[in-house]
Every structure is written in structure tokens, then in C-alpha cells.
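A single protein chain has been omitted; all remaining protein chains appear in their positions.
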């Protein structure tokens, strides 16, 4: 199951609307289940450093089929997988990346957001993910 | 002078309309004058290999303030700069990347397109660049 | 549509049988449509340098939904896309990589082979690709 251009743009639009409501200039990235970029928007005023972070959060979520912050539970101090965050070219293990699945359970893609506070990024990413419809 | 999100999206939309008219599923990327990604759309059916190529054409055009294929004139066999294409992490030296400038002459950004024949990519990129308005 | 482990192994086995019949120790790689490794076998005696080449041929074929050598038609001297082979982290543009598609036309994956003469690699890859069944 492939994410369509229309679905990806709907997710970008929904995330951007939420970001505007919060007053947060954000970078929003949508990738497919194989981690290839599908749609992207950098809002005016978003830091340049957020480009790589938004892409990294989306990639982290898609690679493991979860939220980006879930990966931190495995590699934080005392957790069973120290150094996991160094795998796959470097993971972004804080909130703002959310993967989504098709009806049959396969990971179809992920949205990654960066630009505001972590909780704001997460809220914006959730708005984007909620706009995904099969 | 910075390209705005609205301008970038207008360029994506114009390029995508032309691509649809040509029946070419294309990857369309818009970057700013500093080569940082601003907006992006991968149309359904575009080859995955076109993601890197579209980004590379846009980057090549922005780095030198020209069209991507203009750089080939400097590094093609017999030209004065052999190996130039290996600089800057690798350049994409065929058509489909077009830079654009603000009223004062500064490079504001570039659009890069890949997915069809080289001449089609060029036509789609031109439609995108033409949608840039100060 | 995802390639299954069983399908991938059947392709590896078919390619390996052909390689044995030809007396060619080969590296055989099967990747999915997003270019992620699914199954792999390096036969005894295959050169270490063939690991990267087999993976590169498979990746080249999957990225563009064609055979690896088809890409050369676009970037060979005089062709319209000089430097295309520098995209996507470097392409392998000679025979031995073959992509395959599902019933709906989407690229499902690719097989890449290296170890013998180019024509032998191609024949082995064809045997592998022929073993793909939906």
C-alpha cells in the first residue's frame, strides 16, 4: 500500500493549519513506508536546523513503526539498547514523528515535525497523522 | 530576499499542473538561495530515484545561479573544469534545474524536476519557475 | 505490495542454481521496492568487491523501475543526462540488476547479481527474477 500524493498533501495541510493556530513556524515532512520523501513544507520563519530534525523524526517513526519518542524508551540510560540512537545513520528520539499504517497493518509512512517546543511539534504531527485516510 | 512558503507552493502547483498535462509523474523540489529545502512533492508513480535527482538539479542551479545544464558546459569532455561535477557533494548537470532571482539580482532559490525525459523535466521546471513572482 | 521472505528466498535459490550451473561464484541480493535489503547470499569464492556491486545494481534497478543497464542509456557519452550515475549515492549502470513489479504495476523489488562476466551476471539475475511469483 502506497501513500498517495493527495493523502500526503492533506496531511501537510492539516499539520500546517495546526501550526498556524499555535503560532509555530514548523517544518513538516511526510515520507512513505520505505522512508522516501513524499511531501514537504517549510513554513516561513522555521529554523533551517528543523529540516533535518523533521526528516529524522519521520524516518525514525517509519523505520520502527512507532512514534519517534518511543525509540527513546529503548536507548535511554538504563534501557536495554544503549547506542540504538546511533543506528540507521542517527535517529531522532524525541516527539514529533508519528507513523501510520494501512488497514492490513503495514507501515505506510510517517509524518515528522520540528520548529516549536517538543510538545507543540507533537501536537502538529498528530494533526497531520489524523488527516491520513485510507 | 527569502522565498516564502506561499511562493514555493505556487511553483510546486504550477509545475505539477504542467506535469499532469504532459502525463509525466514527476518529483518537484523548491529550495531557497542557501540550498535548503522549502517545498517538495513526489507525484504518484514517479521513480524513487528521481527524489535525489530533483534535489540535485535544484541544488546545482542554486549553487551557481544558473540552469543545471549550464554547469555541464564547464565540466564536459574538453571543457576547462573536468571533475567540477564531483564538487559540492555531487552535481546534477543536465536540464531540469532552474534558479530564480529577486529584483536586486540575488539568487532567491531554485526548482528541480525529475521523472520524465530530460526535455519534459525542463519544461515542467520552467512552468514552476515562471510561477515565481516577487 | 511487499515482497515476502519466501518469495525472496525462492529468487535467491533460483539465481544460485543458475550460477552453479554456470560455474560462477556470485553475490545475489534481493531488495524491496523501497531499496531495503530482504535476502542475500554470497557464494563461496565470490569476490568481496561484488557485495557492493550486487547491492548497487539491485538499488539502481529498483530506484528507476527498470534494468540496471537501462540507466546507462541516459548517462552514457552523448546521452541527455550526463552525471546521472552520480545521483542517489552512486548508481551501477551495467547489467545484472533487474526490478520486478506486482500486478498493479508498482515496483515490488529488485535482484542484483555480481561475480562473473557481465553477461553471466545478467543471466543469473534473470533466473532470479523469473522465480518471482505474485
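For reference, chains read A, B and C in written order, and residue numbers begin at 1 within each chain.
Going forward, contacts are C-beta pairs under 8 Å (C-beta built on N, C-alpha and C of every residue); 3 or more make two chains touch, one makes a residue touch a chain.
Quantities reported herein were computed from a predicted structural model and do not represent experimental measurements.
Engineer: Shown chains touched by the missing chain?
Structural biologist: A, C
Engineer: Check the options A:21, A:48, A:81 or A:134 and report the residue that touches the missing chain.
Structural biologist: The one listed residue touching the chain not shown is A:81.
Engineer: Could you please point out the subunit A residues that touch the chain left off the display?
Structural biologist: So the residues of subunit A touching the missing chain come out as 33-35, 60, 62-65, 74, 77, 80-84, 86-89, 91, 107.
Engineer: May I ask you to list the residues on subunit C that touch the chain which is not drawn?
Structural biologist: Given the touch definition above, subunit C has residues 2, 4-5, 8-9, 34, 36-44, 48, 51 touching the missing chain.
Quick note on the criterion: only the chains that are shown with their structure count from here on.
Engineer: For the copies subunit A and subunit B, give the interface type as same if over half of its residue numbers appear on both sides, and as different if under half do.
Structural biologist: same
Engineer: For subunit A and subunit C, let me know how many angstrom lie between their CA-based centres, rounded off.
Structural biologist: 31
Engineer: Which whole number of Å gives the spacing of the CA centres of subunit B and subunit C?
Structural biologist: Computed value for the inter-centroid distance: 30 Å.
Engineer: If you average the CA atoms of subunit A and of subunit B, how far apart do the two points sit, in angstrom?
Structural biologist: Comparing mean C-alpha positions, subunit B is 25 Å from subunit A.
Engineer: Check each residue of subunit A and list the ones that touch at least two other chains.
Structural biologist: Counting only residues that touch two or more other chains, subunit A contributes 2, 34, 36.
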